[in-house]
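For this view, one protein chain was removed and the others were kept in their places.
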């Protein structure tokens, strides 16, 4: 049994951490922190947790917290952790950061896309990018995890096998992504009001949403040539879920033929054969966010358009679970030697 | 470890049973039956259960099923179980029926409100009405459980303490209920299409919805005088959840004064002090269906209108969980001596 | 052709005024004012109005505005108009106020329920309560209209005939109302975010929502005895629409019998026979908010529960149109001698 603390417990990702950890056999939620709600009872803000997580919310103090717990989750705005992280903290407790602070290895790229100065670049090298299916071995011994973004996780799991298999041209990838509104956060903004979001859809952050370099860095890592892609996120009137529809030109094989749907589908099946939380759908079945809601699963499938010789890759994920809090817990499980699926085995909730 | 079978596994309540039982430590889902989808793979219909419940759906055959399993859940239309139930079946397996067939003790009342002949009235007396908080002792030794309706469960838990405490006039109760659309079932009806339900609200089944006699029978059982009430259900553009707003005239006490909100609130607190799945909210807090979604909780609270001397009683519940499949599992847990909350401890999913 | 100005043009009611007036043959929208967005282009905030209402938003200045236009609409928070209204303004232009400032004749009642001091009680007597179907004659010659609240309008149109006809006991009325989320306004509040409202329902403002005295005052005006009622509003995950479900005990007639559904239904039919914007549904049909969306209609119907001798009265309305901006325009039409339905004839938008 370990003790956990969460900084940023009153955002949507923080709340999902509390929900998941409350069902985890090896974890005691010791401390919940919140800048905006310190002093209030957690379950007065998130009524679902009445009788389950009735903690009084504490002010953020990562040094103090690191002495009380074994693992700290930071579900905080960009720049927070970089501003407070110390060697002392990392000696005391393992840290899993749900922000982008330590995801990008090139600090200049980070500073350009996020528009803020990085306050502790000395930890970037050490940080392990916590995409479990990719970096399991490194995660095991890490002190600091950069928990991946929701879009990058879904994009990586959807597109990477096609690159690994050499089926597609790395320069032609387009990722058209659709996200539920939890992805926009819990801040009180007019644009996220029910009447502004409901019954509508729109693109945002074009042409250069800041998850772009993270996706490119991860995909480039498994591609023979660097990946430069278009990434277009859309806001959908639903609460949870990300759907990625990605396109790329097929590469002709040495015999001049294009790889077939069967070939690529088998390759995906093999790649994910041992992964507990990635489901490659049967041919002809396509991912839907409703089938993964509330769970750690990512559903993946592909289609080949023989008229255009393009590959269509699709992936669906719950942006709150595998896309944020769930993957953070999966990382924790790996780091502490728990069963990787402990606390994450719940079936998707439908409807 | 016991074996379970479900007849009617492809309706919403059946699917919720599969979801809950798939996380239950003491149960193996042995057989899933479906009239409409027999021969198909369960997870091809409910994609959320891919890799979790890949059973091939069987035809309904309750006799055969009763020999293979320890407990049978029937999530079937009214009249089905009454038409096939035999002493033989009940000797082989315990039966938990999610339909209304055995909920009403007076067969004439059943036949009038449901408009069908009851085919096996000989089992009505034996059947235990499975409202766990009310009939726990009888449930323990039952062979046949009449699992309560969603509206009756929520209405009972919301209104019954006020009657037990003698705070209200039993003749003045009005239950205005609001339900999510899973309550309308999974049949392909135009009226339940997305574009017909979304962004609208309407009453239905007025003035005599057939849950009325069930609610009256249960409330009368705890009231000094028989309860005759108005029950008005509404269809709300949400998926899960029932909210009950009930009204009744306060009864003056012997000193001529009306009972205060504090008094009634304390009484509710006491009544439910030992109940794992009923949460009486703090004074001034009112139930919201989002706080109970996907869970077994019922949230209850009251308000007193001193201008009109009326009591307003409110309750929120997930109609799929405590309102159907969850309560069925709670009944099973009691019947088989498992922890009453086994498989039901999941925190509500928000958002 | 008259000129109109709107103060508070960037709230939902203000925006609906702009939408309706942009289709009105006799009105030119001269000036749009907004405290929060002054200086910006209207259609940059409400993209639907691109090319239709590209006004630059002005600061609020009612005196100045009154010299430029024939009619002023104030779609502003409680207290605004009472704070700035002068005889000079009323001499220059007619004023239609969508706030509650001049709806309640007893200033003490206003101050108690709204918790603010009334700054210009001298105009209360003059103000005409703009419920068109009730006060058409007085509206015609008014300078100052108190445009009714959404709940009061729907409650009045739904319940008043039953009181006028003497069918119900005035002391037993309960109004259970359900509203879309535009009713909560366009302010940036966490509680109104998409992910907080969607897939949930809750009561609010209990036990004494401040529309209560307004409803009581209007219904008492048509009742033989004063009406004191319960009013319970609920927030529904939809954008537009109010549904009122009201209950009352039937009064026995002199022969000891209770009035029949047919009798009451006919009375409603007669009462509204000449009303362009009230539709009494056929017996057995119940109002649904989807059938009135975007239009000026109120749909009304009744049911009798013969088991309890209670009358159920139902009404559906678009809270933005007849419940706010539409009725304001209807009032304007009456005041200026235009056809009462000018600009309001659009059919409801479904779906």
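We just call them A, B and C in the order they show up, numbering each chain from 1.
We take it that a residue touches a chain if its C-beta (ideal position, glycine included) is under 8 Å from a C-beta of that chain, and two chains touch if they have at least 3 such contacts.
Just so it is clear, the structure is predicted and the values come from calculations on it, not from any experiment.
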Touch with the omitted chain, as defined above, among B:14, B:237 or B:259: B:237
Selected residue (touches chain absent from view) among A:62, A:128, A:238 or A:264: A:238
Contact partner of the left-out chain, one of C:2, C:38, C:52 or C:188: C:52
Option from B:67, B:112, B:140 or B:189 whose C-beta touches the chain left out: B:189
Residues in chain C touching the chain absent from view: 12, 15, 19, 22-23, 44, 46-52, 182, 198-199, 239-240, 279, 281, 285, 288, 290-295, 299, 345-351
Residues belonging to chain A that touch the chain removed from view: 174, 176, 178, 180, 195-196, 198-204, 206-208, 228-230, 232, 234, 236-241, 243, 245, 247, 286-290, 293, 303-308, 310, 312, 314, 316, 351
Those residues of chain B which, in the complete complex, touch the missing chain: 12, 181-182, 186-190, 192-199, 237, 239
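The rule we apply is simple: only the chains that are shown with their structure count from here on.
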Chain at maximum distance from chain C, centres defined as averaged CA atoms: A
Junction residues of chain B, two or more chains touched: 198-199, 239-240, 288, 290, 293, 351
